[in-house]
Every structure is written in C-alpha cells, then in structure tokens.
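What you see is the complex with one protein chain gone and the rest in place.
After this line comes chain A, so read on.
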Amino acid sequence: MSAHRATPAWLALIPAAWLAVFFLIPFAIMLSVSVAHRVPGGFFEPGFEIDSYARLMTPFFGRILMTSVAVAAGAAAICVVLAFPFTVILAGMRARGQTLVLVVLLAVLSLSEVIIGFSLSTLLSRTAGVGNLLAWAGLIAEPRAYTPGLFALMLGLCYLGLPYAVLVLYPPVSRLDPELGEAARIMGASPLRVFWTVTVPVLRAPIAGAFVLVFVFTLGAYLLPQLLGRPRHWTLSVHITDQAIFQSNLPFAAAMAVVLLLVSLALVGVSLLLGRGGARA
C-alpha cells in the first residue's frame, strides 16, 4: 500500500460539504417535517407532535406495511434463488461471454420502472404476448390478460431485482477460489453436491447480503405496484408519494418515509452482522 496522498486533506471539504448540504440536510428536514403540524390545504408549520406517527399505528397502515414487506421479501427470495446459480455459471464463463451477459444485465438494470411496467403489461396483455401465444398454441380457449394482479406484480419486481442480485453476487462469486470446488470434485463429489455442500455454504454471507439489498430495492418500487398490481397491492412507497403529492400531507408522508428508512437500515445492519459472522466462521 502506498502512503502516497494524491490530494491535500482540505480538498475533501468539497465533497463533504456537498453531501452534507444536499444529502444529510434533506434527511434532517424530513425528520423535522414528520413531527410538524399539518396545515390542511397548505404545506405544514413547524412544531412537535406525533400525530403523523400515531396515524401509522392504525390497522390500515399496519396492513400496508405488512403487504410491502411480504411482497418485497417474496420477490427478493425468488431473485436470489435464481440469481445465485446464474452468477456461479456466469463467473465460470469465458471473459467474452461474461462481458456480453453483463452488458445485457446492465441494460436491464438501468431500465426505468415505467418501461419495465409498460413492457410487462404489454407482454401479459390480451392482444400482445403470452395470452395470445397460449391461445394460438391451443392451450387456452380465449386469449386472456394476466395483468394486473399479484402474479404480474411479482414478475415485475423480480425483473427489477434480478440484475441487481446478480451484480451484487458477482464479485464474491467470481473471487471464490476454484480449488475449493476442484478438491471436492477430486474426492468424488458430483457437481450438484459441490454446489450445495461447498459453494452455497462458503458464500452464505454474500447471499444474505444480496437478499437484503434486493429486498430494500424492491421495497422502494413505486411504479410497478401501480402498473401491474391492484390497489390492495400498493406498497408503502406508493402511499408515501400519494400523500406527498396528491394529498399534500407532507408530515404524514415524511413519517412513513422515516419508518421505511428505519426498516431498511435495520435490515442493512442485520446483513452487515451476518456478513461479519460469515467472515469469522
């Protein structure tokens, strides 16, 4: 490690000040707004009251929070289950093939939720896509639509989360010492057995990390629940935006965002702990 310091210490003040003003202060303002007094029809006036948080304690919002968590956890589990073997195979491919797959993954990852929602609802619609194809093949009598609904929503969230899961798993998987697996193969283990008894246990910390990251990521999905789900599938993110923009209730929106933030931070903390435990073991 070189002791070379490329830039004088004061130069760090620029990014530090920038992030403090435009990242930390917005969060501080959000915290203060969440306990501010709502002025119906206007924005809010400063104050300290917990009305907005109290409103969150009703069964209605409890159900929304449960729905959000259940939907995001389900999507994250499916993503990781699919992404892990995918990444293991990807990391074993030749450099050229890897680059090609990575280009496709990055292109899909960067796609706007609007476009994913539009594409999938077209794919699942009656006139273009799956329903049409199945009817043509004679599997179903009449073309039908598969959207909106829970199935379409889960599909959309998995589409959103899968490239993310692969890219999070990619560094640890590709750095895995190939000799570990080879040793097991020499001892007579089948490839599938190596996968389950060597690859998965060694990488359980990154797997847990990927699950949490995709979970947090899909928890924040805003457009897909509206485009692919029914109103009862609306997640906390949809309600936050709804309260902030259409109901002009910023304190309540801020309170929900603070709760979502705490849930996310708690999960990231858990994954860091798991990661540390895995490294020690």
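To be clear about the criterion, a residue touches a chain if its C-beta (ideal position, glycine included) is under 8 Å from a C-beta of that chain, and two chains touch if they have at least 3 such contacts; residues count from 1.
Keep this in mind: contacts and distances are computed from a predicted model.
*Asks:* Going by UniProt, what is the name of the one chain that was not included in the view, given "Spermidine/putrescine ABC transporter permease", "Fe-S cluster assembly protein SufD", "mannuronan 5-epimerase" or "NitT/TauT family transport system ATP-binding protein"?
*Replies:* The record for the missing subunit names the protein "Spermidine/putrescine ABC transporter permease".
*Asks:* So one chain is hidden, and I want to know which residue out of A:A70, A:V104 or A:A183 touches that hidden chain in the complete assembly.
*Replies:* Here the residue in touch with the unshown chain is A:V104.
*Asks:* For the chain that's not shown, point to the residue among A:V35, A:V80, A:L120 or A:L203 touching it.
*Replies:* Of the listed residues, the one touching the omitted chain is A:L120.
*Asks:* Which residue, A:L90, A:L203 or A:L274, contacts the hidden chain when the whole complex is considered?
*Replies:* A:L90
*Asks:* Which residue from A:Y146, A:F217 or A:W234 sits in contact with the chain not drawn here?
*Replies:* Here the residue in touch with the unshown chain is A:F217.
*Asks:* Residues of chain A in contact with the chain that isn't shown?
*Replies:* 1-9, 11-12, 14-16, 18-20, 22-27, 29-30, 33, 43, 82, 85-86, 89-93, 95, 98-108, 110-120, 122-123, 125, 127-129, 132, 159, 162-163, 167, 170-171, 174-175, 191-192, 213, 216-217, 219-220, 222-223, 227, 237, 240-241, 244-245, 250, 253-254, 257, 260-261, 264, 268
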